[in-house]
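Notes for the one structure printed next.
Of the protein chains in this complex, one is absent; all others appear in place.
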Amino acid sequence: MIDYTRELDSYLKRLFPITRSITGNGNRETLKILQEIIPLEIKEYPSGQEVYDWTIPQEWNIKDAWIKNSKGEKIIDFKNSNLHIVSYSKPIHKKMKLGEFKEQLHFLRDLPEAIPYRTSYYNENWGFCISYNQYQELFKEDEEYEIYIDSELTDGALSIGELILHGRSSKELLISCYMCHPSMANDSLSGVLLTSFLAKELQNLNLYYTYRIVFIPETIGAIAYCANNELHMKNIKHALVVTTNGGPGKFGYKQSWQEDNFINNMVEDVFQESEEEFIKYPFDIHGSDERQYSSQAFRINCITISKDKYYDYDYYHTSLDNLDFVKGEYINSSLGLYYKLIMKMEKNLKFKNTMPYCEVMLSKHDLYPKTGGTINQLIKNSSKNELDLILELLFTCDGNKGLYEISKDLKIDLDVLYEIALKMKNKYILEIVE
Amino acid sequence: MIDYTRELDSYLKRLFPITRSITGNGNRETLKILQEIIPLEIKEYPSGQEVYDWTIPQEWNIKDAWIKNSKGEKIIDFKNSNLHIVSYSKPIHKKMKLGEFKEQLHFLRDLPEAIPYRTSYYNENWGFCISYNQYQELFKEDEEYEIYIDSELTDGALSIGELILHGRSSKELLISCYMCHPSMANDSLSGVLLTSFLAKELQNLNLYYTYRIVFIPETIGAIAYCANNELHMKNIKHALVVTTNGGPGKFGYKQSWQEDNFINNMVEDVFQESEEEFIKYPFDIHGSDERQYSSQAFRINCITISKDKYYDYDYYHTSLDNLDFVKGEYINSSLGLYYKLIMKMEKNLKFKNTMPYCEVMLSKHDLYPKTGGTINQLIKNSSKNELDLILELLFTCDGNKGLYEISKDLKIDLDVLYEIALKMKNKYILEIVE
Partner (left out) sequence: MIDYTRELDSYLKRLFPITRSITGNGNRETLKILQEIIPLEIKEYPSGQEVYDWTIPQEWNIKDAWIKNSKGEKIIDFKNSNLHIVSYSKPIHKKMKLGEFKEQLHFLRDLPEAIPYRTSYYNENWGFCISYNQYQELFKEDEEYEIYIDSELTDGALSIGELILHGRSSKELLISCYMCHPSMANDSLSGVLLTSFLAKELQNLNLYYTYRIVFIPETIGAIAYCANNELHMKNIKHALVVTTNGGPGKFGYKQSWQEDNFINNMVEDVFQESEEEFIKYPFDIHGSDERQYSSQAFRINCITISKDKYYDYDYYHTSLDNLDFVKGEYINSSLGLYYKLIMKMEKNLKFKNTMPYCEVMLSKHDLYPKTGGTINQLIKNSSKNELDLILELLFTCDGNKGLYEISKDLKIDLDVLYEIALKMKNKYILEIVE
């Protein structure tokens, strides 16, 4: 896989400043920029659409917002940071004493230089997020302030981006990232960029699975997508929920809801083969869009490979989750791991012996391995040779076990076994059942 | 639960002297006294009725019985102890030398002051049970004795008592005790009284399960009851076989036939929460009426909580199993444990998320917990708060796992989880499937 560090850094810079939310023109602008990388289709789900227990809210757009002190000086300005505004704040223009709007000011005493990230999607409200330093320096109890938010809540739509890469099978893997965060780099944006470049790579390959790749706002976007693509979603075999993979910290992965699902072992194999240490996060019901994809109706096993995982780094959901913290090279290294994982999944097929009655006459099908063939060179540290593995596959492949599980049982590299299985498939001795 | 020690002591005194057997007027008299406590229905299954592999025998009643020595002195008198007569002894009036009826005399060399308890229901026979001391003092090889048994075997009926407490569900739990023993206090009578007062308590509750509470003679009564209520018995989910719970010794419980059935863990939880030590008796094919209820056609998991369990105390099946040994306070403490067990079973329901597609929008249903609510006060020593538990239940409750199992998985008190589940049920987010 080629190194995308440079492109990643360049797109980080362009996409970071855009004001995104669960709806709005910032999201459309983001998706349009991503179309430079991959041929995303943009879909719009209208405000008011009922999606399961939820309703797609009005579209929110904002032009400007500030707070002026009694001297008329702009002390807080949306133009400096789009995090200053609680997402989905309603419009307001009013003079008030601090005491009257103190509850609308959000800051973090423990991280005094950081602006927190806050939203109020389903409670009509407004608010400003500021650093604790700003709060202490700029606000006084008795002073009167002019509050201005030039936002708009209108019947519009929720925008999502979608790319389907058709493989040889109609069985699907889902790759999902969320793009609803404004200027935060690790949470949301790193996932959006990793997904884009991963999709770009996959486009060039002859794939077995069909890949459904989606760029959505978190929660409501995932719910809306499921509701609008219900049958497809029930056909998904596994999902990758891509987020927070661009920090300087440790790699980790969040397990899928069924702890013994093979995908969890496979991720660990990828880490081990890449000689990367990693933190294992057990599945829990909190998290990102795996909450929707693993819900009872879908029960998809989803994993997330992270580098500075959400919840677990100090700058999480603040203005410090920025481009000083996140780098293209970090995203690129996470991208490499996802790519390796997919390469493994592509080989974990279920084969079936087409001649289940007694043994196959190998010589007749020209399957008797030549001593010293290329495959035998690949089989290292094993007491088994190519002939043994052909016989093992003929014996074992009854359509029930995936090749990954068989490779574990035989203590043989999946790549080697896949190559042998393909050779047998080409002789019509094995067929793919899944 | 209120303390029934005093009532228990009073009923022990009234019921202890009555001559009970597998049939007869003593059983009817016993059931009539119990009707003072609970509205038992008395049912009569006629002699000769075929019940599976068995036939209900003739009814046995006895008025008097004695042995006189050659001087005409009554040396053994049924009026002193109804244990003196082998249950189901046929009538006899005859003079005999000791050598002629020695085999009809039963005594225990190892417990010389105790009269043993013997029956001969299906072998027409007669016999006297005496203490070994009596045997040595009162009987001489060459003396002639006058034997008198004024009993009657007639076509009559086998009497049972039944109380159905209808719950919200038609699914049933069975509570079964046997009343076929004459003057013995721990074996049989403690179970009869515990069951009566347990039923009295349950009457006042709004129950989920329907409770089938039966007072029967052991073995033939249980078989007759199953045969006459076959479909109902196939609808039983669990059974409590109540016996030998009134001694001064240790608590214990006999496990149900499937060792891994949750009811066994639940009983142990009750002991632990009550800070009571207990003996664990593994299931075995011997025992009481669980032999019938666990047979292949029913396969009910039955447990018995005991205090001085049958087989395991010295006075078992002798005249020393009397009111010096058994006390109302012991029965009352066992009653408390059964009650706690039932309270747990009542909460071990299977819930199902009514909205399995993606997440529920909690705020819309007013399910977002207020910080510091009452439930949160109940959740101690847990890293999870009410919101976490709501989300866990939405994720997990698919109708397959009972709440008890879920509470174990989450390491959360069943009572707390039940309260949350009920709250969600009231919002129609969860429904009870079982």
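As written, the chain order gives the labels A and B, with residue 1 at the start of each chain.
The criterion applied here is as follows: contacts are C-beta pairs under 8 Å (C-beta built on N, C-alpha and C of every residue); 3 or more make two chains touch, one makes a residue touch a chain.
Because the structure is predicted, anything quoted here is derived from the model rather than measured.
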| item | value |
| --- | --- |
| Residue among A:I279, A:M361 or A:V433 touching the omitted chain | A:M361 |
| Candidate in contact with the missing chain, chosen from B:S295, B:T354 or B:N385 | B:S295 |
| Residues from subunit A at the interface with the omitted partner, ascending | 353, 355-361, 363-364, 388, 391-392, 395, 398 |
| Absent-chain interface as seen on subunit B, which is shown | 51-54, 122, 219, 222-223, 226-227, 230, 257, 285-286, 291-292, 294-298 |
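To be clear about the criterion, only the chains that are shown with their structure count from here on.
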| item | value |
| --- | --- |
| Whole-Å gap between the CA centroids of subunit A and subunit B | 59 |
